[in-house]
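Pasting in a structure now, in C-alpha cells, and then I'll have a few things to ask.
What you see is the complex with one protein chain gone and the rest in place.
Showing subunit A:
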Amino acid sequence: MKKVFFLLSIVLLCTTVIFSNELTVEEILDAVDENQTPESITHDGEMIIHRGNRTIEKKFELKAEGKERSFMEFTYPPRDKGTKYLRVDDNLWMYLPGAERTVKISGHMLRQSMMGSDFSYDDQTENRKINDQYKSTILGSTTLDSNEVWIIDLIARDGIDVPYYRQKCWIDKKKLVIHKAELYGRSGKMLKMMYMSEFKDISGKYYPHKIVMEDVIKKGHYTEVIVKDVKLDVKIPEKVFSLRYLERK
C-alpha cells in the first residue's frame, strides 16, 4: 500500500512539473504570432482558385514588413496583370490598371473576396495579435499528420470586430504554427476551413509554403496559395509602401 501511495505521489509531482513548464494559451498564441510574422519578407506566389471543375491560376509578388505594411502585385493572368494592393496599418488600397484608378477598400468591402479567391480582404489585411482579438481556451491535444498539436478555441473578445466570431485552431506544439483552422460566423455556422502546410525553416522561423482556404458553404470552392522564393529579413525600400508606388505604371 505504501508503494502505491509513493508511486501516486511521484506521478502527481511529475504532472505538476510538466504543467508548470508548459506554455499558457496566451503564450502559445503570442509565439504563433511571432513565428508567422517575420520582420520583413518578400516572396512570389501562385493563387490557384478552384470553382468546381474550373480552375483559375493567378501569380503575384509580395513584399511585407511585419504585420503592418505590405505590397502585393499580380503579374498573371493578363487581365489581372498590374493589379496591386497596398496595406499600411489598417488601410488597404487597390490599384485597378484597367481604370488606372486606386480604390480604398474599407467597411463591408473588406469581407469580399480578394481577386475572386476564397480569401477575403479581411483575411489578407488582419494585422492584430490573436490575443488582442480573441479569448482562448485549450480544448485538448491530438496528433495531426504525425504532428503533436494543441486544439485551441478562440472566441472574439467583447466589442472587438473580427472577421470570424470563433476559430478552432490546430497548433503545432514544436513549430508553434497553425496547421488547420475552422472559421465560424456569429451564428455558429462554419464558414471556412484554412490549412497551412509545407513549413520550411527560414532563418529560424517556420514559414508555410502552402495555404489553402476552403469555403465550406460552397461545395468545391477552395483556393490554394503556393509560396515560392521566400526571403526573410530583407531590406525593402520605403517608397514601396506609398500610394505613388502603387499607382506607378
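One rule holds for everything that comes next: a residue touches a chain if its C-beta (ideal position, glycine included) is under 8 Å from a C-beta of that chain, and two chains touch if they have at least 3 such contacts; residues count from 1.
The working rule: contacts and distances are computed from a predicted model.
Peer 1: Could you check which of "histidine kinase", "Cytochrome B oxidoreductase", "ABC3 transporter permease protein domain-containing protein" or "RNA polymerase sigma factor" matches the UniProt name for the chain that's left out?
Peer 2: Answer from the UniProt record of the missing subunit chain: "ABC3 transporter permease protein domain-containing protein".
Peer 1: Based on the whole complex, identify which of A:57, A:100 or A:238 touches the chain you can't see.
Peer 2: In the complete complex, the chain left out is touched by residue A:100.
Peer 1: Out of A:41, A:72, A:115 or A:196, which residue would touch the omitted chain in the full complex?
Peer 2: Here the residue in touch with the unshown chain is A:115.
Peer 1: Quick one: say which of A:31, A:56, A:138 or A:193 touches the chain that got left out.
Peer 2: Result: among the candidates, A:56 touches the missing chain.
Peer 1: What residues on subunit A make contact with the chain left out of this view?
Peer 2: So the residues of subunit A touching the unseen chain are 49, 51, 56, 79, 94, 96, 98-101, 103, 105, 109, 112-117.
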